[in-house]
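Pasting a structure here, questions to come.
Yeah, one chain of the complex is gone here, protein chain that is, but the others are all in their spots.
Chain nomenclature is as follows: A, B and C, assigned in order of appearance, with residue numbering initiated at 1 for each chain independently.
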Amino acid sequence: MTDPLQVKPYLDLRAETQARDRGLKEKVMSLEEAAALVCDGDHVAIGGSTISRTPMAMIWALIRQGRRKLIASRSIMSHEGDLLLASGVSSHVVTSWFSQGIVWGVSKVMRLHVESGKARFDEWSHMSMGLRYRAGAMGIPFMPTRSMMGSGVGERTRSETHEMTCPFSGDQLVLLPALNPDVAIIHVQRADAYGNAQIDGLQFMDIDIAMAATKVILTTERLIDNAQIRRTPDRTRIPFFTVDAVVEVPFGCAPHECYGTYEPFFDQMDDYAKQVSADPEQGAANYLKEYFYDTATWQDYLEKFGIAAMLDASRRGRSIYDD
Amino acid sequence: MTDPLQVKPYLDLRAETQARDRGLKEKVMSLEEAAALVCDGDHVAIGGSTISRTPMAMIWALIRQGRRKLIASRSIMSHEGDLLLASGVSSHVVTSWFSQGIVWGVSKVMRLHVESGKARFDEWSHMSMGLRYRAGAMGIPFMPTRSMMGSGVGERTRSETHEMTCPFSGDQLVLLPALNPDVAIIHVQRADAYGNAQIDGLQFMDIDIAMAATKVILTTERLIDNAQIRRTPDRTRIPFFTVDAVVEVPFGCAPHECYGTYEPFFDQMDDYAKQVSADPEQGAANYLKEYFYDTATWQDYLEKFGIAAMLDASRRGRSIYDD
Amino acid sequence: MMTDKPACTASELLAVMSARLLNDGQIVFAGVGIPLLAVTLAQRLHAPSLTIMFEGGVIGPFIEPGKLPPSTNEQRCTRKANMVLPITDVLLLLQRGYIDIGFMGGAQIDRYGNLNSSFIGDPDKPKIRLPGTGGGNDISSLANMIVAMKHEKRRFVAEVDFVTSPGFLTGGTSRIDAGLVTGGMFRVVTDLALIGFDSESRQMSVLALHEGVTREQVLDNTGFDLAFDDTLAVTAPPSSDELAVLRELDPEQLYTA
Partner (left out) sequence: MMTDKPACTASELLAVMSARLLNDGQIVFAGVGIPLLAVTLAQRLHAPSLTIMFEGGVIGPFIEPGKLPPSTNEQRCTRKANMVLPITDVLLLLQRGYIDIGFMGGAQIDRYGNLNSSFIGDPDKPKIRLPGTGGGNDISSLANMIVAMKHEKRRFVAEVDFVTSPGFLTGGTSRIDAGLVTGGMFRVVTDLALIGFDSESRQMSVLALHEGVTREQVLDNTGFDLAFDDTLAVTAPPSSDELAVLRELDPEQLYTA
């Protein structure tokens, strides 16, 4: 089996892309159907960053379906990363930073899994993650950069990069290998049935991971008509032909935030932090049972948070548009 | 003197950028003041493409001020390119395609200047132009690409590119040298006094040329308040700190189009084509005299087109937003 | 000429014959002129979910009848588009491999499908400096191509004066050897014939003649010895339907005069 983190041979990349159904077709389905598009062992790139626009509903579905051996990559990982490790869905993450969030201290779940050697945590610089996805999106095998030199981060990834003396300038450069994830999972504010997606506010690395991936699963706060997309085509950020599944999931990032729609559910994030700080293994197991395994539907999951928290997060979320 | 089309040494690029005033300051000025920021011999990148969002008012000002020896680059050149050659402002263009527009046939003005050897026309592929600007915008000395190989276009530019065998994949690649224009001139629909610009519809290569250039001159249909920019920061396309001058110029692209505001002035474009087809030298000279040298203000220039044409172009321009 | 066979211009014939080559669901990167018209025609006739891309930065527009854009960089190109994006990014979709077909016109072509839109005569001292490549070089370097052009001896030449947009270069494996490992010429559509390329030699081979056209007529209008396929067919003439829709799209014959 080929290593999904190595540069994909161009002819393979082209053949896989050509084999995809790229016509203007409807691809609305359920969370469960969409999650079934992810295979054991896939490299899955996760949209959003830290606790923002995390495709939590899709992660909920993947954990419930017991997917195994996923390589999970993301710009920055937060508590969704904890849950991927604790559930056994992934034991290999590729990211620039991994903890619940700076205010909650170092993730004890991440520590438990990484320090014990149960999980592998490949650390790349933030820009390097972005440039690796971007090279994949552009159909080139690498991207040159002036970062990551001289440091331990560069040293520990050296076997995966190349150094180069620029033939134009004589500059020392690092060549970062392109990433073409098997699947990208992305949550957006609006998408149509074909997969045209509009993302408000912070874009993170989502456009590049969508263009780079072999499959894209979109979850969306609102499913809108294609005619609405066509009224402002300059606001479309992800084109339909990259997308394989569209799932309408209101509050699909909870307890993380979705720009302009809801802010993080801070109390719930605090509760989680307390629970796993006290006992990373049992705390995470209990959390997974309560929120993931014992909730048959996404609505069941949201009911765990309750209406008061949803109203509060929504009020804060919408306030970004207030003068 | 260094060749402005060669890869700029990184330390020079950094030093020039650091020396710029990048604070949040007002920089509104007149067309004439802005045009004075362009020096003889500069490499000037022109925003828009073909007959769309061409910064015509700035070109009008540069021609009137008798700037000389400019190297003009653009994704695709149209009749503004004719005028730069005919006026003697430039005798060196770098672009992927140069003619008034496909419906008007091959430009006789371009032919006159290029075939006689009076002007140099460096032809790069369209994507290569874009990737050269993008490398400049990213602060890297080159961008790898899979295009331009095997062709005459690649052959004639070979002395400026490098070939490479990818150390990851073994693929043959062309390395395109970064372009960091001395000046970018760009017309937008809206900008604030600091230079934050929002561009509706087609973006062309404008974002990259703004990020790549050492100076940026913006002309704008409407000057808006910074508070308005801040209400939709995800619609800002060019950040203020790249910008050195902001000039409010309604109908600043006429007779070309400005997305959502006015379509091309087709009758006037036809008239121009007839005039230069009949006699490229005298036709262009007459056109320059009438529209450029004999018009003391931009309003005088617009009066040559007349109100009926402006109303018609505006009606067509706004119609793109109709259902 | 029979009265039940609708008369049409050479450009109309090109548009109709090209449109037939396009399948529903395909993503087609189209140049201005006949390509733009042909993809829109296909979209209206048999390929409603065909997606058009324009190099100006447009994904999935639906061009309005009577409002054909004079270039692929104007707002008319974005009519009812699904997405607009920067030029460089739309061209990168070719490199990434999302495009099924690149579709453009040509000024001069040779037996290997190499196109010239840059120079007539010696490039260092050209008789005519043509406008150049635009997106042509990128499209033909990275996608499977359909080219639509008038069949004239001065256009179908043994060797182009300059390779603006690469076809199969000097035939055989030369295209791949040059580093262009994907894409290549698929079809050339002319007002006389439908032409393919031999899978080994990569030379042009006529697949079908348009109704009423003879081999001799084709050869007389070609500047080199053009092969004919063993199973040479005859294309069905443009139907009244096809021409009606086409004329509705371009009532002023902007592209089809």
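Just so we're on the same page, contacts are C-beta pairs under 8 Å (C-beta built on N, C-alpha and C of every residue); 3 or more make two chains touch, one makes a residue touch a chain.
Computed from a predicted structure; not experimentally measured.
Although one chain is omitted from the display, it touches the following shown chains in the full assembly: A, B. Contact with the omitted chain, checked across A:D12, A:E32, A:E115 or A:D271, is made by A:E115. Screening B:K25, B:K274 or B:K289 for touch with the missing chain picks out B:K25. Only one residue from A:L37, A:V153 or A:M310 touches the chain missing from this view: A:V153. Looking at B:L31, B:I76 or B:M138, the residue that reaches the missing chain in the full complex is B:M138. Within the set A:P141, A:G195 or A:P264, the residue that contacts the chain not displayed is A:P264.
Touching residues on chain A toward the chain that is not drawn are 48-52, 75-76, 95-99, 101-103, 106-107, 110-111, 114-115, 121, 123, 125-128, 130-131, 133-134, 145-156, 171-174, 201-208, 257, 259-260, 263-264, 266, 317, 320. Mapped onto chain B, the interface with the missing chain covers residues 10-11, 13-14, 17-18, 21-25, 137-140, 194, 196, 211, 226, 229-230, 233-234, 236, 239-242.
Everything below uses one rule, namely that only the chains that are shown with their structure count from here on.
The interface carrying the most C-beta pairs in contact is the one between chains B-C. The most central chain, judged by the distance from its Cα centroid to the centroid of all protein Cα atoms shown, is B. The chain with its Cα centroid farthest from the Cα centroid of chain B is A.
Distance between chain A and chain B, defined via averaged C-alpha coordinates, is recorded as 37 Å.
Chain C has its Cα centroid 40 Å from the Cα centroid of chain A.
Centres computed as Cα averages put chain B at a distance of 29 Å from chain C. Touching of two or more other chains is recorded for residues 58, 78, 84-85, 92, 95, 181 of chain C. Within chain B, contacts with two or more other chains are made by residues 145-146, 171, 173, 201-203.
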